[in-house]
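For this depiction, one protein chain was excluded, whereas all remaining protein chains were kept in their positions.
The first chain written gets the first letter, and so on, giving A, B, C and D; residue counts start at 1 in each chain.
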Amino acid sequence: MTAIAIDIHSKTYSAQGTAPAHRAIANLKLTLTSNEFICLVGPSGCGKTTLLNIIAGLDPDFKGDIRLETGHKKPVIGYVFQNPRLLPWRTVRENITLALAGEHAPETVDALLDIMQLTQAQHVYPERLSLGMSRRVSIIRAFAVNPDILLMDEPFVSLDAPTARQVRNLLLELWQRRPHTVLFVTHDLREAIALADRLLFLSPSPMTVMGEISVPIARAERNDEAQVEAFRQKLLAHYPEIKTLL
Amino acid sequence: MTAIAIDIHSKTYSAQGTAPAHRAIANLKLTLTSNEFICLVGPSGCGKTTLLNIIAGLDPDFKGDIRLETGHKKPVIGYVFQNPRLLPWRTVRENITLALAGEHAPETVDALLDIMQLTQAQHVYPERLSLGMSRRVSIIRAFAVNPDILLMDEPFVSLDAPTARQVRNLLLELWQRRPHTVLFVTHDLREAIALADRLLFLSPSPMTVMGEISVPIARAERNDEAQVEAFRQKLLAHYPEIKTLL
Amino acid sequence: TLRLGILAFGTVAWEIEALKQQKLLDSAAFDLEIHPVANPEAGKIALQSGAVDIIVSDWIWVSKLRASGEDFTFYPYSNTSGALVVPENSPIRSLKDLPGKRLGLAGGELDKNWLLLQALGQRQSLDLNASVEKVFGAPPILSQQLLRQRLDAVMTYWHFAARLEAQGYRQVLDGRDIVKGLGINEAVPTLGYVFRQSFGEQHRQSINSFLNSTRQVRQTLCQSDSAWQKIIPLTQAEDTVTQNKLRLRYCDGNIDSWGEKERQAAGRIYQLLKNLSDNRLTGAGSALQPGTFWSTD
Amino acid sequence: MRLLQNRYRLQLLNALSLLLLLGLWQFLAFYLNSNTLPTPAVVAKVFWQETVSGQLPYHLGITLFRLVVSFTIAMLLGCALGIVLGCNKALDAFFDNWLVIFLNIPALVAIILCYVWFGLVESAAILAVVINKLPNVVVTVREGTRTLDQDLLEMARCYHFGRRKTFIHVVWPQLHPFLMAATRSGLALIWKIILVVELLGRSQGMGYQLHLFFQLFDVAGILAYTLAFVAVIQLIELVILKPLDKKAQRWRR
Partner (left out) sequence: MRLLQNRYRLQLLNALSLLLLLGLWQFLAFYLNSNTLPTPAVVAKVFWQETVSGQLPYHLGITLFRLVVSFTIAMLLGCALGIVLGCNKALDAFFDNWLVIFLNIPALVAIILCYVWFGLVESAAILAVVINKLPNVVVTVREGTRTLDQDLLEMARCYHFGRRKTFIHVVWPQLHPFLMAATRSGLALIWKIILVVELLGRSQGMGYQLHLFFQLFDVAGILAYTLAFVAVIQLIELVILKPLDKKAQRWRR
């Protein structure tokens, strides 16, 4: 039940030593209705992570305004960072449960660990995991908190195709069971089409919205590779303004 | 001019605290002819990074034998790690030039920085880069050393489609200009087909080779999405033993 | 009660122990409470912080503090003073032989004996400060260095000197010789009890009685061998030669007379030291402060 | 198997080193043949005598008590201050001067002033030690706090860890090596300071006792007491610090 109104006038990383100041975001206006699933597509280094950080409240140093309209007071945020950001001195399971406030049902964690095939590794320290495994832990952590807003920064890279498929389905299932707003960053257009209500195409720095396209495919048909591919071809052919991004 | 003969009887990560010992690789036999381009496809956590580390000589703690048959004494290895592994206290350019032994032509670095669109960021410390930019630096570093063996662990994730395409082409161009052996880990079957001479499908832990398929598409036609897609469909349909991986 | 801060194995400790042995403490007109301290500086801290009432120190320090507004006062306890000690076969026989030699000095450049020695040197037109190779250091280390022949002579505190003597080293001259050489014939005390004047006036009776008892017990220690035998462990010396040497020097320091003459002599020494140390030792006071010496009557 | 052998090898090496040190000492003592370096046997004898007489345990016990109290206070306060200064630039700018001044006040001065102002009481002695040790801990922990991983702190903020959880699970493990350094060199520093503290104003304890030995130049006594202390620290090292280290490091590959 969370709508987000984003109105960032500008976000500038200040100069430091030899590095010049860098304007990462300029005039970005965006409204996300409740329970929308949005995919962000944009060139590397355009400012996607910066945007997610701002929405998550991790970076208050920008000009503009973010409004999170939630029913209850403080929206719970699940954030799959671009790097797993696990605490290396806590086991897999501890890393997940630490993110859960106070009381939590161990079964949910068990179930998620099981789906992600990490039950065996649950008492292992993250240094002993492969990168893909760490990423899965970080995904579980974000799912487990039952977020009102779910921010996912390229969450499925380093996952093999079958696992990625599975996690994608899980994500949709969770989303349909308990609606929440999802912002999903990806470079894979097929993935974006298969998941999103709306695709946002972002310009290189300073980032702003270049194009906005709703995906007209019914949820039930998203698993059909052919449909996705067809829409992708259409995009590639018919939208010259976002051509450079694809 | 480097052929590699890999014969790993077993690689076991020893038990530590509550974590049990883990046999990551078992009976992996593999011969790479000179200047071959190999793509490794396998589930997350199967042992691909472990294998690359062993080949790079970073992990001597295994049973078996790796022979690198090179003309001159010590093969130069370029390794794009799964994480960028940049020195945060050195600038982008310093990170690259540090990997180069003694004398080197600044022009090569300049050219690579230019292609990767990092010329502007060359004097910036890595903390100010986006993840995709860091990855590009790490790719430049591996290319710049003029390697005899190039190990790439999912190098193109976090790169947007146009950049990824460009880097892929650059990789092939470099490879054709100065032949060297490439081991390329990816989860993206299309990417693998577009690049590899041979695809190796790996089993889950303990890792071993499940299937080995040469790509019959001529180099010139690799850019044709349709051909790649067709071969991919063929793979999906006709190789039951690797079905679970795709 | 009198709270007394003393060195654990110092001569005051001998006397207190002797008092105990002779069962004089129970009947005395004062109660004693002993606080052992590790070194003289610790005693000064203890006195100033109010942890003890009486310590053993010197009168120059008392005068200096009086000048700065404190009301400490001093009652003489001993005349013993440091000595210049050399190896038995050393060519050093007098002050004249010192120039060019490596001389160990306890107590630093403001040590009274060293200052007075320099004054004596001046009378013989010797600039000791310039001509002697001075090595300041802690007394135990200096003794050790002399033993290892790394020093030619040391000017050290009396008990270190006595121990060296017991090992066959020769005393060239001691503090009293120096003072005499400077034309002061009276024996001036070096150490004494120091306490607050206000405290003394409040407890005049017990203090005077305490001072009396210790004076008497010193007589016994010097005269009666049996009394001496009992406190020998406190000398921390294993062999009788050292023990005897310590006893000899200890008794040498006995105060025979303490009157106006001696006080005036003290005043002269004060002026001498004041000039020699360029005011550093004596502080701001222009002369020995009145009231520095406690009078028992 | 191999791991086990490895552990045995390390323990063997450990024992060997002690033996070698003893051997060296014996050789030197024999070679110098002077009372400034008694042989291990002589020192052991003194050690035994002092232990049986109860002197050594008494003084050691008192000194250890002071050590434990002042160490605890200094570490707790030092960590708190160090973390605060490391996180907050304004406070750091404000207190930096004070820190440098307190860091460089000679032990002697702090001790004298404490005693003179608060009297020759136990608390003054402990305060003097704390004043000497505290700035060291602050400086070390502040250095550690400045290197904290921002990514992990952000993660903690994003998932509403709160202060307590963030501290225990995110900050503390990262400070561990700095705390270990502060602890190890801190124990040693306190030991150096406490000797002076006891020398100047206490009537018991190792410092008091060592000074007596020093006056008599009884090197055997000094060494015997030193050894007793070193043995205690070695014990602390084995029973507390090493296991702590191991526990804190077990996540490393």
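In this section, a residue touches a chain if its C-beta (ideal position, glycine included) is under 8 Å from a C-beta of that chain, and two chains touch if they have at least 3 such contacts.
Computed from a predicted model, the values in this text were never measured in an experiment.
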Handout entry: Residue among B:5, B:58 or B:105 that touches the chain left out of view
Key = B:58
Exercise for the section: Consider the whole complex, including the chain that is not shown, and state which of B:35, B:70, B:83 or B:119 touches that chain. Expected result: B:83
Problem - Contacts of chain D with the absent chain, listed as residue ranges - result: 9-11, 13-14, 16-18, 21, 32, 36-37, 89-90, 93-98, 100-101, 103-109, 112-113, 116-117, 132, 135-136, 139-140, 143-144, 146-147, 150, 177-178, 180-182, 184-185, 187-189, 191-193, 195-196, 210, 214, 219, 222-223, 226, 229-230, 233-234, 237, 249, 253
Handout entry: Those residues of chain B which, in the complete complex, touch the missing chain
Key = 53, 56-58, 76-77, 79, 81, 83, 85, 87-90, 94, 98-99, 101, 125-128, 141, 145
Practice task
In the full complex, which bits of chain C touch the chain not displayed? Write them out.
Solution key: 40-41, 44, 48, 61, 64-65, 68-70, 104, 107-110, 134-138, 140-141, 144-145, 148, 150, 280-281, 283
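Going forward, only the chains that are shown with their structure count from here on.
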Problem - Middle chain, criterion being Cα centroid separation - result: D
Completion exercise
Between chain B and chain D, the Cα-mean centres are separated in Å by 50
Practice task
Any chance you could list the residues of chain D touching two or more other chains?
Solution key: 250, 253
Exercise for the section: Name the residues of chain C that each touch 2 or more other chains. Expected result: none
